[in-house]
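With one protein chain removed, the remaining protein chains of the complex are shown where they sit.
Chains: A and B, in written order; residue numbering restarts at 1 for each.
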Amino acid sequence: MDLIVCLKRVPQTAEAEVQIGPSGKEIVRDRLTFDMNEADSYALEEAILLKEKFGGTITVISLGLPDAEDTLRIALAKGADHAIRIKAEDFGELDGFKTASLLKDALVNVKFDVLLTGCVATDDSLYQVGPVLAELLGAPHATLVGKIEIAGEKAHVNRELEGGLIEHLEMSLPAVFAVQTGINEPRYASLIAIRRAAGKEIKLLGKDDIPSEHRVNSTLEKLFVPPAGKRAEIMTGTADEVSARTASLIKEKGLI
Amino acid sequence: MILQSQHKEFQARVRRFAEQEVAPRARELDRTGEFPHDLVKRLAELQLTAVYVPKEYGGAGLDTLHYAIAVEEISRSCGSTGIFLAAHSSLGVFPIFFAGTEEQKRKWLIPLARGEKIGAFGLTEPDVGSDAAATRTTARIESDTYVINGTKRFITSGSIADVIIVTATQDPSKGYKGISAFVVEKGTPGFSYGKDEEKLGLHGSITSELVFEDCAIPRDNLLGSEGDGFRIFMETLDGGRISIGALALGIAQGALDAAVSFSKASKRSGKPLYKMQPVQSMIAEMATEIEAARLLIYHAAALKDSGLPYMKEAAMAKYYASTIGMKAANMAVDIHGLCGVTDAYPAERLMRDEKLMEIGEGTSEIQKIVIAREVLGK
Partner (left out) sequence: MNFDLTSDQKMLQDQVRKFAQTELAPLAPEIDKSGEFPWPSLKKMAKLGLLGVIVPEKYGGSGFDFVSLAIAIEEISRACASTGVIVAVNNSLTTYPILEFSSEELKKKYLPQLCSGEKIGAFGLTEPNAGSDVAAMESTARLEGDHYIVNGTKRFITNGGEAGIYVVFAYTNRDLKHKGISAFVVERDTPGFSVGKHEDLMGIRATANCELMFEDVKVPKENLLGKEGDGFKICMNTLDVSRIDIGAQAVGIAQAALDEAVRYSKERKAFGQPICNFEMIEALIAEMATEIQAARLLVHYAGFCKDKGMQKFSKEAAMSKYYASDIAVDVTRKAVQIHGGYGYSKEYAVERLYRDAKILELYEGTSEIQKIVIARELTR
């Protein structure tokens, strides 16, 4: 079974304070650490599990700056066979559509049965790249995938909907799945695998390799931090104290 | 072993020069307080006056690590010559290299880099030290000139410099955004000197007061744009910290050298000093911390050379090297015992020279604030 996984390197912003650069259109990268997008690491693990079951090869691809190669290399160490970086530095401004169409052009000659993406990248939260790429490739797709089973030419997948509902789909291959976090337990690369991956080639695709025009459908105007709103007050104390404080607040605000 | 081939060869070359020509002068410069114009000439001949500036602008065309090594090796032999070199290269040369137009570079950078002219940097004022954004010196536009008024203090090489970078505000209400940087040449009317400082150490370097009274300079002498002054001097200080770190490191290494040779040459109750445990303990502490400081400095320089962020690392290098340098110089005096307080041995001079490193170009307290803000992600 031939598999493709799309990987994105994203800043780790859960604990860091994000600052906006002078252009107003990008964040300051200096102080941030970058890593494989969380959902992508589950997509990768799912691909490795499928390969372990059915054989075949895994190609990982990233549209990113040179440091995305660190992420691709980790994927090689975990079990991917081939890696491609599309040189983001060659292609200017990106949006979900342009990203997907660049990925499509880069993958024209790569055969696949299953193409996996994460369901969303934590940095710009588009939820677009997987579905758009599937459309461009003319393949069926499913988002928010929480389980994948393959039998013959068919895939059976579960999609996780709101309210705890699960949607079960049967789809024909080749297909594109955008994977949820938590679908499996991503492994760690062993030291030996790391050493082997260090020497592997990463194929680079730049402007000359993907010459056709790629347009963006949306342009970033500016990034900003919303002004802080008035803080909520959490009241502590005995019931009497809290009710007295509530009463006086209501009066203060002129609500009665 | 820390250094690889090309840097190692450079280190050996500078060290040879320093040991042969600079070290023998250190004691005399400290005593007389004379400025070593002849050594400046030699530094220029050896292309050490602007190590990191490209050759087309009169420099040696090497990297920051080479520069740090040069300052370290010269300072190991003589702190006064070391601070001249660091101030000239980092404070006099850098702002023009960093922010100058092609024309400004041709006019000032080339002769400065070649060591034909001496550079200085006027930031500190009588009431403005650590808080450099509070500059009181003013600049106002009058027809095709800027007119500068104010006083700068503690300016290394100030009264002998040919070219001085001066920070001044055009609008104090704008805070740091109102500050600009200007080039003032020696002999400009309205520019005069107060008295040179008498200092604890670094006697062979000149530290001056600069007075500007309606000093008019051409509009072309503005570096960068108006309001760029803060950015220019912050960048200058970031790089300068690496060189002050290297200066502190060189002096510290000089102190260790002095302590080791004294401990091998002297005996107490028939036992060589270096075999006594308290002495061993001090030598081990000095040597370990000096090695750590060296790694911090070279690391910051390597980051800068790779174009990576280095502000935190430069502050760490400067803070750490000056702190342990002071400790090392103090221990060297201790190991010398009574000989440590006489000028027959270099230990006391090294201690006096080293003290400035904890203060100049941002005190240790300021470095710690810089480091903490980076670590805390503020």
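Operating definition for what follows: a contact is a pair of C-beta atoms (placed from the backbone, for glycine too) under 8 Å apart; a residue touches a chain by one contact, two chains touch by 3 or more.
Not measured: the values here are computed from a predicted model.
Q: Quick one: which of B:Asp30, B:Glu209 or B:Glu313 touches the chain that's been left out?
A: B:Glu313
Q: Looking at B:Val128, B:Ile283 or B:Ala329, which residue reaches the missing chain?
A: B:Ile283
Q: For a quick check of understanding: of B:Lys105, B:His299, B:His336 or B:Lys355, which residue touches the chain that isn't displayed?
A: Touching the chain that is not displayed is residue B:His299.
Q: Tell me, which residues in subunit A touch the chain that this view leaves out?
A: Within subunit A, the residues that touch the unshown chain are 35, 70, 73-74, 77, 188-192, 194-195, 197-198.
Q: In the complete complex, which positions of subunit B touch the hidden chain?
A: Touching the missing chain: residues 1-2, 4, 256, 260, 263-264, 274, 277, 279-281, 283-285, 287-289, 291-293, 295-296, 298-299, 302-303, 306, 312-313, 316, 319-320, 365, 367-373, 375-376, 378.
Methods note: only the chains that are shown with their structure count from here on.
Q: Could you give the separation in Å between the centres of subunit A and subunit B, each centre being the mean of its C-alpha atoms?
A: 48
Q: How about subunit A: which of its residues touch subunit B in the complex?
A: For this pair, the touching residues of subunit A are 16-17, 30-31.
Q: If you look only at subunit B, which of its residues touch subunit A in the complex?
A: Residue positions touching the partner: 309, 374, 377-378.
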